[in-house]
Structure formats: structure tokens, C-alpha cells
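Of the protein chains in this complex, all but one are displayed in their positions.
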Amino acid sequence: MTEQAVSNDDRDASITDPILEVRNATVKFGMDRGESRVLDDVSIDIERNEILGVVGESGSGKSMFASAFLDAIVDPGTLSGEISYYPDSGGEVDVLGLTKSELNQFRWEEIAMVFQGAMSSFNPVRKINTHFVETLTAHGDTVSEGMERARTILSDLYMDPERVLRSYPHELSGGMKQRVLIALSLVLEPEVLVMDEPTAALDLLMQRSIISLIEDIKEKYDLTIVFITHDLPLVVDLADRIGVLYAFEFIEIGPANELLEEAAHPYTRALLKSTPNLTAPVDEMRPIEGSAPDPVNEISGCSYHSRCPMADQRCEVEDPGPYIVDTDHDVHCHYWEEASEAVPMPNDGSGTETGSPDSDQPISVQTPETRPRWAGENPVLSLDDVEVHFEATQDEGLLNLFTDPETVRAVDGISFDIYENDVVVLVGESGCGKTTLGKAAVGLERPTAGRVEYRGQDVWEAKETGGDIPFEDIRQSLQIVHQDPGNALNSYRKVFSSLEEPLVRWYDDLDGNDRRQRILSMLKHVGMSPPEDYIERYPHQLSGGEQQRVALIRAMLMNPDVILADEPVSALDVSLRVEMMDLMLELQDMFDTSYLFISHDLANARYITEKTDGLIGVVYLGKLVEIGTPERIINDPQHPYTRALCWATPELLTETDRTDDSPMRKIDIPDPTDPPSGCRYHTRCPEARDVCREVEPEMVDSGTDETHQRAACFRAQENHEYWTSESIVED
Amino acid sequence: MDWRVRRIGQALFTVWGVITISFLLVRLMPGNPMSAMIVELEEQGISPTQARYLVELRLNIDPEEPIPIAYVNYVGSMIQGDLGHSMYYDRPVVEVLATALPWTLFVLSWAAFISFFLGITLGALMAYWEGGRLDLGLTGYATVMGSVPFYVLAILLLVFLGYRYGIFPTGGRQPTGVEPGFNWTYIRGVIHHAALPVISMLVVSGAASLSMRGNSIRVLGEDYLRVARLRGLPDSTIAIQYVARNAILPMYTGLMISIGSMFGGSIILEEVFAYRGVGYYMMSAVNQRDYPLMLGAFTIITIAVVIALLIADLTYSKIDPRAGGGKSEGL
Partner (left out) sequence: MKDSRGPTDGDGQPKAADGDGQPKAADGGSVNSPFETISDIEETRRDRYRKRYENYVYAPFSIIWDDWRARIGLAIIALYVFVGTVGVFLVEPTTNLDGSAFIQPFETWEHPFGTDRMGRDLFADTIHSTRPILIMMASGGLFTVTVGTVFGTIAGYKGGITDTVLSSITDVFINIPGLPLVIVLAVMFEPRNPVLVGILLSIAAWAGLARAIRSQVLTMRRESFTEAARAMDVSTSRIIRKDILPRLMPYIVINMMNATRNIIFSAVGLYFLGVLPFEDQNWGITLYLAYDAGAHYRPGALHWLLIPMIAIIGISVGLILLGQSLDRVFNPRVRARHRNGEAEAEGSEDVEADNTGMMKQV
């Protein structure tokens, strides 16, 4: 806390050398329903060479805030206020007063921006190279010099510049596009980089890798970075300061670690508590009740008062001005001093030292009750050496009539069991085959080899030739809840019509009124009231969380034994995830189902499995590489890839508390049509040795019976040839 | 298999299909033209052998041959470019049509070129000033024009610009009394004669402009356009390389398909304007019940359209890097 030395009452005392000053920035949209303010009188200073994290849930005005710096609010919106920019070379630029041509120069040369939609930020018909060249020419830069710069930046971002420049946008993976976009924003050497959810669409591993790249890049290119995200844990160890946006204004700004340990605003505290992570006890995680206010309704007083547990009369009328917590820590809450009691945090009361657990100690994970896992019971669903291979047609311009289509080995020999009331979570990067595996498990994807058995009956055999259990019953017992709730419901059908479908199919004896009654009571049960109103709605009239509930009810109405839940919460705002997962667990109790979860997020996986004594399985390139209880997987991962996933999971820990070296040698996942030989992870594994290249490791038990931990890595086996083999990691 | 090979195979398959259809129509249908022709010839007192020879010459089908062999021979002569012998003009069909085809292509390519160009430009402008006066006016115009059959427009043009005011000739394809050749009077005359047919075909640009407008509005809302603006790219680059290119792509095959329908339309237009192209001969064959010529014209038109569509599909992957042929249908 070196800043504490500065003792001045001026609220901007901590900012000694501002590069940007925003004063009373307001964005208004005229809409049919009235004028809406989507940025409400925001003032903030940004220190030269700092990383400012801006955290806000969807609809908090954070994208407007990002666009404001470049005076780039999209059309019907109007921006008022003042934004001053102080370049390194001295002087002052009034951003909102620039003429069109000045603005054209100012943007990208001084302040550049990285959008969240990297997928669609490139012109699909032009090569990456052209994007760089046209940017350089538009700003009158020498192309050859500029391209040299571009190449350097691209290789700083761990990409092969020549290959990338030659490609068309659609030929690059999401993570690569995102990095190319960062390179493109840096090619004119701007001083400020505004990043609006630059990693939202990416896997955790890629997110984490990009975050650490951003740190390096910032040092190397002397940048000031404004990093905007909905994901608080993601920025805490990156940012110097964090501002929290709620309902279109900052409600708290302060140094990252202070905000983390001594958040003063009830909303910030609630947000911290609602975020699934790997360290805090799962029972402490709580959703935030209620929803954020509508931009059209002007709220008097504190914008959080409808959801705040401490709200009183004063909050409803009096706008809480900034209160100074510390020289560089402001909060907009009348009663901030009492917030720590009203919204207690697990690490409250203890000093800054104990607030961050010692990383050597096993962290506060509860040990599950030791009981042999369903000893003697028969599994509901059992996968035995399941393979799913797709054929991908490959046409690369040649008239090659005779090449065989390439095979994508989406799932390549995976076995595991699911018991009654069981939960198994599969984690892994996108493209690792976890979704395909899940679909194969519930009989929606036909395995090309291996068996999927439901209570001992081969599912596909039952379908084709009939078996002891009729296929109809199997079909009814295995259900799915999709990742994107908006797409899982037919947008042309009302909620009622979608929910009626399983009842019409399976319960002939119910008439229209019975169906209606049952659906109404289900909706009510999951908190969608009044249900009479909800059943008449179309999916687009529901929020993401509500859509997901409807999809969940629809699966439950089938009364299934196993539900495949494919990333059921990843489309939701962070603060809603815990609530959704709790609801799913409650319904599990009520309906006696088992879940097969799919997630790319270890924190969610931990939350679910720890509450249910489930198992986490780690999938990499079509292989199950490790499986075990959350306690084992998180505290004592045996497989280096599991370790990488743990590293990638954002934590509510400050910078000093964690290691920043990536435990992987390569950022990008190898091409699944041509997986590496031997251990598939050997191209990225920091521990890889010669033998890993040739021999494929078997799954071996590495824990006790209670922990069910098994891993497919030679390092889990003592006395293996591995230990005498040459390392293949070059530095 | 490479999708290009597949695509070419599909084109050949279509041509084969059309040839087969015409064989079936001529040879097998009850009351088919071949038998009718034989009866007619015999009524004229021509000996059966002679009649048989004449039928074989005109239709490429020997009535005595068993059907499968006749079919093989028919396809064989078609492939060799022998489309039979026109009864009315008493010349090989190929000869008749060979002189006509360039004129049809001349009119069509002008009409296609102008209508695409107009459609794209107007559509882009409409999108740029979305909701403005030009936009509203042209949208209204395009809607109204969509309900006017092009031949109605052609007749009206002929009545007013041809007969009433005499601005354009009312028929023919080249000026009379001018030596054909590369001289200005002749070229001007040719353009003058082609003007009305071309103008009548431009109705299609109404539809083209509407879809261009829709596409451009969509592209204008894309993220990459916003990024391009922020990158400070000049307006001309944005307009052409970003908006226009991406807006035209989805229309490209549509435009090529409309060449097919314009080809069909040219039959009616050439009849109205007495413009002696392929369509004109096809109509005269219809009126004279000159089956070889009619089927020949039909085959020629089909082949031309198939080639146009083939070119469209094959070149599409050149202008849209994402189109890898079958790739999108792979998984």
C-alpha cells in the first residue's frame, strides 16, 4: 500500500499523471419507450501506464464506456460530457471536440480498441495482411516499417506471422483471431488500448494465456490499458485499479487488491460472493437476488436500493455521492462502513495477510464424506471405450480426387460410469470433444466404436434390434439441456407450446388443462411468476436465465434418469450462475436424476461436484486424461494438463499470490484431425519427455478408492521408463 | 471428390437430361411429332423409304430402329453438334441458330450488365440513405415494377417509343441498307435496334436493387465495418471493399440465375420486337410446328444457361474465400 503515503483530500490525489480524464460522460438513446441513459454522468481519471479494470454485468453500460474514449458511440446514441487526453508528448486533446479527420487520426494512433466480437471484426473476404496494410496506409505510415512492427507483435503473441498474415479470417481459430485483433490495434503504436471483453468468447486457457500476454505487451509497448469485462476474477490479478459499474455508473473504484479484500460497496461484495471460484468454500457462494434496473426508468437515490440488503429511506431518495474509503478508493454507498457486516465475506475481519490463503496449503475444500462410490451398485449409464470419429472433407484448392477424407477423432476411446443421483462434470477446451462425448453418452450421437449402456442394455442395439429395455424407455431416460438457451427453444413457439411437447408425447392421459396446470406449477416452482404470463411468452421475451429454466423444466418433465447439461450456465451473467446451478441441484433432488455436466470452467465444475460429491473428468483431444473428486483434481492434479486448467481458472487472488508462468509450452490446441502421437499433450506439456512422444499413457489409479482419482500420465506412475527418458522441452 | 468435378458433372448431367427429355418427347409420347411427321410425309405422296430418310435427317431418329439404339444414336449425333434439320427453313438447325445466337447474347449481356450495375449502385445508394427520399421513391418504384410483366413493358415501349414517336425501330436487329461491318453507322444502328429489348429487360434491376439494399443495410451493421471506421480507413475503401463486396456476395449466384430467366424472357421479347435471335427462331418454329428447330433452340438455350450457372458457381469461390465448395456441407 504505497499509495497510502499520499494524503490529500482531493479524490484524484492518487492520479499523479493522468493520460485520460473523463468528466460527466453521459450517453443517451432515444427509444420508443422513452429516452434511456446507458451511461450516467461518469467521471474517472486514468493514470498513465496503468491497467484499469472495469467490471460490470451485461447491461451495465460498460460497452458504452469503452466506446466513449474513441467518441465512437453507435448511431442513435449521443455522448455528452468531456474527455481530455494528455499525450506523452505533452499538451491536451479535447476528444469530443475533434473534427472528423482529426478524429480519424486520433483513433487507432493514440487510442486503439479491441472489441469483444473478434470473430466478426475482420472483413471476411480480405486477408489478414490486407487489414494491416490498409490500416497503415490510411494513417500515412510506411507500410514496410509498419509490417515489420506487425510481425514482431504477432510473434510476441505466439503466432507465426507469415502464416497468419497469409490467412483469411475464417481460417484462424477464435483465440488466434482475438490475438490478431490485438496486434492490429497495436500496429500504429497507440498509447492507450481499450479492450472491451476481449476474451469473453474464448476458453479459459486461452483467456488466461491472453491475459498474461497483455501484461507482457503492456510493458513492452508502454501502454495504458482499460480492460472491460463482466468477469471480476479475470481482472483482479491483471489490473492495477478496478472500477465497478452498476446501472450505468461507477459504484466503486479502488486498487485491485483492496477491492478484492475490502470491497466497500454491497454490490461489489455480493458480486465477489456470487462468483464461482476454486478457493472460497462453496457454501459461501450466493447469487444476487433481483435484477438490474431498466435504463429507461430514471431511478432516484441509489440505483442498487432495490436489491440491497441495507437499503433504507435515505437510499431511495438521496443519490450516494462518492465516499472516500482511502485516498484512491471511492465508493458510492451511504452506509459503506457497515457493508462488511451486512454482506459478510469468508475472509472478513482478518487482515490482508490471511485474506489470501497460502498456496502451499490445501485450500478450503471440504473433504467429502468418505464412502466408497456406489459400491456394489450398477451404473445407470456406462460408457466403454467409446469412439466418435467424423469425416471432414478437405478441399484445399487442388483437384485431388483421390485423397481420403480426413478423420476428426472427436472422441477416441473413453470409458466412465454414471450412477443414480450422480454428477460427473467433463471439463476441457473447446474442440476437445467433450460435447460430442456427452451426446454419445445420452444416445444422440452414434459412437463409431465402443459401447454405451443404459442399465446394462446397449443403447444402439436397443434401437436397432430391440433389447431387454425398449429404446423408447432409454430415450425418455436420457435428456439434454443445451448450452445456448436461446437456441434450445424454438423461437417460433411460445413457452407453453415448447413445454407441452414432452407431455403430449409421453402422457396421453393428460388433457390440455392438466398439461397447462402442470406447466404452470413447474414454472412457478422455478421462480417464474406469474406463470400465466410466462407461458404466453416467446423465447425472445425471456432473459437468458429464464430461457435456461424453461429448457431445464422441459427436460425434467420427461422424468429422465440422466441429463446431459452442456455448459448450462456459461451463457449467463456471472452473478446468476450460482443461482442456476443451485436450481439444477434442487431439481436433481426432486426428480432423482443424475447429471452429466459439460463445462470449460473448472470453478463451475468444482461448485457442482463439491455440492454433490461428484467427479470431475478432464478431457483433452478426445481422451479422458484425468478423473477424480474436485478436492483431488484441484488440490493435487496429477496430469500436467489438469494443472494448466487450474492455472487458467481466474481466482480471487491478487497478483502477488499466484504464479504467472504458463504451465504450457504452446497456447494453441493442436489440429484435431491430426492429433499428436503418443501422449496427445506432449506438444504442450512442460514435463514432456522422449517417451511421451511414442507411447500413449494408460489411465492409472493415483488416489485412494474414495477419491477415484485416475490419470493418464507417466508421471503418475513410479518406476516408469519416463523418469529415465530425455526431456523434449527446449527453452 | 472435388466439388468442382462434381459441379461440372452436374452440368453435364443436366444437359444429358434435357437431351433425353427431348428424345422421349419426340419418339415416345403418344401422338409424338415423329409419327405425325411420317404420316404427313406419306400423305404428301412421298414413298415410305424416302419419308423414313427425311425423318431421320430432320430429327436424327430412325423410326425403324429399336428405341434403345435410336436413343444412343440420337445422343451421339447431339454430342457431335448435329441438332437435326429445320423443316421450315430447310437448313441444318445448327446453321440457323448459329447466326442467331450472337445477337441474343449481345442483347442479353448488355441487359445483364446494365441491370446488375444499376441494381447494385442504386441498392447501395438506397442503403446509404436508408429511409431517405431516394430510398422510399426507389423502393416504391421497384415494387410497382415488380408487378409489371416485362413483355407488357415491352409492348408499351414499342407502342410509344416505336410507333407513336418513332424514336426506336419497331423491329429487326440491324439497320437496313448499311453494309454490315466495323463502321460507325452500322454499329450505331445495331445498338439502336437492341435498345428497346435491353430497356425492357432492365425491369429486373428493380429486384436486384432491393436485395442489394437489404444486404448493404445488413453489412452496415456488422462489427467489422465499425472496426474499419475506427481504424480510419478512407470512405472509398469502406464503401467498395467492405460494404459493396460483402453485400454483393450473397447476390452473386442470384444474379447469375437471373441470367437464366432473362434467357427465357428473351424468347418473348425477341418475338415482340421481331428481333431475330434464338428466341425468335424458337417462336417461329413453334408457330410452324418445326419440331427440330424448336428442340434445337431449347437445347441451345439450356446449354447456354447451364454454362452461365457453371461459371457462376466456379467463380464464386474465387471471390468468396469462405466458399470451399462442399466444405460447408462436410460435417
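Read from first to last, the chains carry the letters A and B; within each, the first residue is number 1.
The rule is short, and it goes like this: a residue touches a chain if its C-beta (ideal position, glycine included) is under 8 Å from a C-beta of that chain, and two chains touch if they have at least 3 such contacts.
Only a predicted model underlies this, so the values are computations on that prediction, with no experimental measurement involved.
Q: With the missing chain put back, one of A:His482, A:His600 or A:Arg715 would touch it. Which one?
A: That would be A:His482, which touches the missing chain.
Q: Taking the full complex into account, find the residue in B:Leu54, B:Ala239 or B:Val286 that is in contact with the omitted chain.
A: B:Val286
Q: Have a look at A:Leu157, A:Ala311, A:Met558 or A:Met664 and name the one touching the chain we're not showing.
A: A:Met558
Q: I need the residue numbers on chain B that touch the omitted chain, in ascending order.
A: Contact residues on chain B toward the absent chain are 10-11, 13-14, 17-18, 22, 25, 29, 32-33, 143-144, 146-152, 155-156, 158-159, 163, 203-204, 207-208, 210-211, 213-215, 217-218, 250-251, 253-255, 257-258, 260-265, 267-268, 271, 282-283, 286-287, 289, 294-295, 297-298, 301-302, 305-306, 309, 329.
Q: Could I get the residues of chain A that touch the absent chain, sorted low to high?
A: 32, 420, 442, 444, 472-473, 475-480, 482-484, 487-493, 497, 501-502, 505-507, 509-514, 516-518, 520-522, 524-525, 536-541, 551, 554-559, 561, 586, 589-592
Just so it is clear, only the chains that are shown with their structure count from here on.
Q: Need the CA-centroid distance for the pair chain A / chain B, whole Å please.
A: 54
Q: So in the complex, the part of chain B that touches chain A is made up of which residues?
A: Going by the criterion above, the answer is residues 1-5, 222-224, 226-234, 237, 241-242, 245-246, 249, 319-322, 324-327, 329-331.
Q: Over in the complex, which chain A residues touch chain B? Could you list them?
A: 70, 72, 74, 104-105, 107-109, 113, 115, 117, 120-126, 134-135, 138-139, 168, 170, 184, 390-395, 398-401
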